[in-house]
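What follows is a single structure, and I will ask about it in a moment.
Only one protein chain is missing; all other protein chains are in place.
Moving on, here comes chain A:
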Amino acid sequence: MVKPSRSYRVFQGVNGVVLTLVVLVTLYPFANIVSRSFSGERQIRAGEVTLWPKGFNLTTYKIVFQDSMFWRNYGNTVFYTVVSTAVAMILTTCYAYVLSKKNLKGRGVLVGVAVFTMFFTGGLIPNYILVTELGLKNSVWAIALPNAISVFNLLVMKAFFESLPTELEEAAQIDGLSTYGILLRIVLPLSKAVVATMVLFYTVSFWNSWFSAFLYMDHSDLMPVTVYLRNLIAGATGAGNAGAGTAEMSQVGASIQAVTIVLTALPIICVYPFVQRYFVSGVMLGAVKG
């Protein structure tokens, strides 16, 4: 093995330092948010909180946790995210797999239909009327169905499927697998990387989304936690809000944004490390011997 040249080692050193700095700069705001969420009101208002919590205080967490509506809405978020992601994955995978077949007639039209929606939408009110007339309002389907296929994700998946060697599928066909068998038993197991990525993309976007729920849900006990927290921020920090002023509300006003960010980001942060290992796309190495 060739010994790395001196200049290369210097480069590696500099690279390491620069990247570490970038990581620190990226992490700092988040660390700050976390410590703010645990800090006392006076310290936050005086701008004293940097990396570690000062004047440790859990009032805001307590207030948020004690509200039964918070848990209910948190449960809604989990439910909406799981159902929506499942629906989205099934539909996107099927669509992308079909589109990846070069011999499919009318493939251009099918791609065109999808891409068209990237540039043009029906607009807010027509969408609202459509969803309402279909009777989807106040149900999980109002969130899951209209957002089921993200065209960007679809195209990424299609590209991935296209990169799979056709010989594999031909071999499977000769061995007697049906179309669905090929998809489920050959293609998907080889596509863990892209499937994991898509699941993550969809999960994050459904987890963070609030607008469709806000639009299509008429009762606060159907809202996801994002809407709940959004409203809490508006109430705690809005000018001239009535009802603040007790010691608790004042503390809530100071740290609510930080608490909110921590609470909504936490589950995604917990899930991420487990999904991340699939991102390494080395699955295909040695699959075909030619």
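Just so it is clear, contacts are C-beta pairs under 8 Å (C-beta built on N, C-alpha and C of every residue); 3 or more make two chains touch, one makes a residue touch a chain; residues count from 1.
Definition applied: contacts and distances are computed from a predicted model.
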| item | value |
| --- | --- |
| Protein name as given in UniProt for the chain not displayed, "Sugar ABC transporter substrate-binding protein", "Exonuclease", "NADH-quinone oxidoreductase subunit L" or "Sarcosine oxidase subunit delta" | "Sugar ABC transporter substrate-binding protein" |
| Touching the absent chain when the full complex is considered, from A:104, A:159 or A:234 | A:234 |
| Among A:25, A:125 or A:174, residue touching the chain not depicted | A:125 |
| Contact footprint on chain A, counting only the chain that is left out | 41-42, 45-47, 69, 124-125, 128-129, 132, 214-215, 218-220, 223, 227, 230-247, 249-250 |
